[in-house]
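Of the protein chains in this complex, one is absent; all others appear in place.
A, B and C label the chains in the order they appear, each numbered from 1.
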Amino acid sequence: MSKEFTREDVNDEQSTEALAEMDRLTHEKWEAALEDGSLVGLECEECEYVTATPNAACVHCGDRSVSPVRLPKQGSVYSKTTIEVAPEAQGSGYQIALVDVGDARVLGRITDGERVDIDDEVELSGPYEYDDDLAPLFEPI
Amino acid sequence: MSKEFTREDVNDEQSTEALAEMDRLTHEKWEAALEDGSLVGLECEECEYVTATPNAACVHCGDRSVSPVRLPKQGSVYSKTTIEVAPEAQGSGYQIALVDVGDARVLGRITDGERVDIDDEVELSGPYEYDDDLAPLFEPI
Amino acid sequence: MARASVVGTGMTDFGVYTKPIAELFADAALPAIDDAGIANDEIDAFYFGNVLGGATTNETHLAPQVASYIGLTPETSVQRYEDACATGSLALKHGVRAVETGDHDVVLVGGAEQCTPKGTGIETSEMTRIFGSGAHKQYEQAPGMTTASVFALHTQRHMHEYGTTEKHLAEVAVKNHYHGSMNSRAQFSEEKTVEEVLDSPIIASPFRLLDCCPFSDGASAVVIVSEDAAESYGVDPIDITGISHQANPVPVADQPNPPSTDMVRRAAQNVYEQADIGPNDVDVAEIHDCFTGAEILALEALGLFEDGQAGPATTEGRTRLDGEMPINPSGGLKAKGHPIGATGTAQIVELTEQLKGESGDRQVEDAKQAIAHNVGGMTATAVVTAMEARA
Partner (left out) sequence: MARASVVGTGMTDFGVYTKPIAELFADAALPAIDDAGIANDEIDAFYFGNVLGGATTNETHLAPQVASYIGLTPETSVQRYEDACATGSLALKHGVRAVETGDHDVVLVGGAEQCTPKGTGIETSEMTRIFGSGAHKQYEQAPGMTTASVFALHTQRHMHEYGTTEKHLAEVAVKNHYHGSMNSRAQFSEEKTVEEVLDSPIIASPFRLLDCCPFSDGASAVVIVSEDAAESYGVDPIDITGISHQANPVPVADQPNPPSTDMVRRAAQNVYEQADIGPNDVDVAEIHDCFTGAEILALEALGLFEDGQAGPATTEGRTRLDGEMPINPSGGLKAKGHPIGATGTAQIVELTEQLKGESGDRQVEDAKQAIAHNVGGMTATAVVTAMEARA
């Protein structure tokens, strides 16, 4: 997969202005950011809703004025589950969690072997890969 | 797969009456007949339409009075095609044909290596198996 | 005032079937057609629900094939619907619209599905992957979310906020197995105890094996006509007084609290308005209890119990057959089974029989008003249907 959204675009030093000047936030750019340790979301100018995954318009109000925003790397667990029966390539005995990162919420994978509970603080620890897709991986702080 | 419709039910000596007394012609019974060299179809009492594959009612008029009938083993080719690109397990360079068997028409496979044309006479030569299903195999006479 | 009327129903026992899907569906459809007392050529349209055929047996475009098998004439308008586990209800919605507007007079609505490892020839881990196909590939499947785990996430949050316990969940399973033990069509005929549920292995915490509905094969069908036409069919019609279909955002991270039942709340409000009833008027309900926690969440979202009260209410027996608000007299998805494309119309079959007083041992007394609740995908779609017995 070509990554038009490069390391330079998403590193921590990147200005908020540079982020806002991106074209539509695509899955490809979102994944590239994740690979570089950043979680990028979208904020709606109209209703201020913040989402943690790419959309072409606001998932809350439908307005197209959505701008990329960098989400915090630390967040707290909104809910979690430990999964024992899963597709084979996912393994078993792992956790997933809905994590509140700033004003957004994202579904992430918890580092293998770790256990988190609701309200625990977690930190983005990198991308988790499954079937050629990347997902946020969190570990307890 | 259990075969409640046994060799005894479908051999050539079986009477038309015995066929007519079968419960609904199922795919399982149809396959069992095919395994034993018979092609069994259904005739509609209402509109006399004859089909070559199982149904719960007449595919032509919708009436439920359909009775199993033995179809002739010989038939003539209504149309045919030679297939070069197919699912891997089907191979390539094989023919399929719509074959008129008595008053019914059935889609069959032509024996590997043989070639038939429209109006050619063909004969049922056994079942062809693909993905656990059986289909009629025909060869030119 | 009714939007449509049910004049015929049929369904197979739910369980394991290896026969072709057309043959399976015929075992539901032909009885439904007979129940309505109509001939095949009176059926103007056929709306067929099936979800997984493409992935499991390489079968799409099943509607014309199934229609031919059951003898619907080629003039019949036939099509397939797929909206995950809400498939049957979405097909029903379109059928209701078709007869309500007069576009069609008689519509056969139904579904058939094979989900069991034996029925599909696919083992459990791979079926778990295929079941998960309702989830967002990038933002839900990738981190490892499964069908059980999305309801698990909601239920865990519900437990955190309201004090719902694993024992409350187990009581849902026990109650639905009890109801299912009186339903000869149910996949599970045996009762279970709270201890048995709590001793069963974890699938996705807090859900254990006995908190989860099984993989099922089966089929169901209903014949619907317009309210006015219903009388002429010489049968006892049951009216569909409302049907509402609502969506939630996807992925689940964008769904609002309380635990992601916003679409159910909207659907319930809308359907109560259509039917001119309130939750207090409901005598019996079939609920989408794919997991025990899903029933708890639904009972509250439908307004049948206050938020946080469905767990205790279940433990107190208030949702049992002899309770004040009998839920899932059929045994629900939990005990009756969940052949997903057939589930929506199977709920309608159960409620039609309940409203006709023909449910035998599991009859809810004096059932006049009923609702069905069907959820699709990763809590992305809900359909709520209201039904009423004629006075």
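Assume a contact is a pair of C-beta atoms (placed from the backbone, for glycine too) under 8 Å apart; a residue touches a chain by one contact, two chains touch by 3 or more.
Note that the structure is predicted; figures quoted are calculated from it, not measured.
S.K.: Which shown chains does the chain we cannot see touch?
M.R.: Answer for the hidden chain's contacts among shown chains: A, B, C.
S.K.: Determine which one of A:34, A:58 or A:96 touches the chain that has been left out.
M.R.: Per the contact definition at the top, the residue touching the missing chain is A:58.
S.K.: What does the interface between subunit C and the hidden chain look like in terms of residue numbers?
M.R.: Given the touch definition above, subunit C has residues 20, 51-55, 57-61, 63-65, 67-68, 74-84, 90, 94, 97-98, 101, 103, 129-130, 132-134, 136-138, 141, 245-251, 254, 262-263, 266, 376-378, 380-381 touching the missing chain.
S.K.: In the whole complex, what residues of subunit A lie against the chain that is missing from view?
M.R.: Spelled out for subunit A, the touching residues are 1, 26-28, 54-64, 132.
S.K.: By the contact definition given up top, give the residues of subunit B that touch the hidden chain.
M.R.: Interface with the chain not displayed, on the subunit B side: 27, 51-53, 59-60, 78-88, 90, 94, 96-98, 104-109, 118, 128, 130-131, 133-136.
The rule we apply is simple: only the chains that are shown with their structure count from here on.
S.K.: Two chains share more C-beta contact pairs than any other pair here; which two are they?
M.R.: Going pair by pair, the biggest contact count turns up for A-C.
S.K.: So, what's the distance in Å between the C-alpha centres of subunit C and subunit B?
M.R.: About 38 Å, centre to centre.
S.K.: How many Å are there between the centre of subunit A and the centre of subunit B, using C-alpha atoms for each centre?
M.R.: One centre to the other, that is 56 Å.
S.K.: Note the residues in subunit B that touch 2 or more other chains, in rising order.
M.R.: Not one residue of subunit B touches more than one other chain, so the list is empty.
S.K.: Where in subunit C do residues touch at least two different other chains?
M.R.: Correct list: empty.
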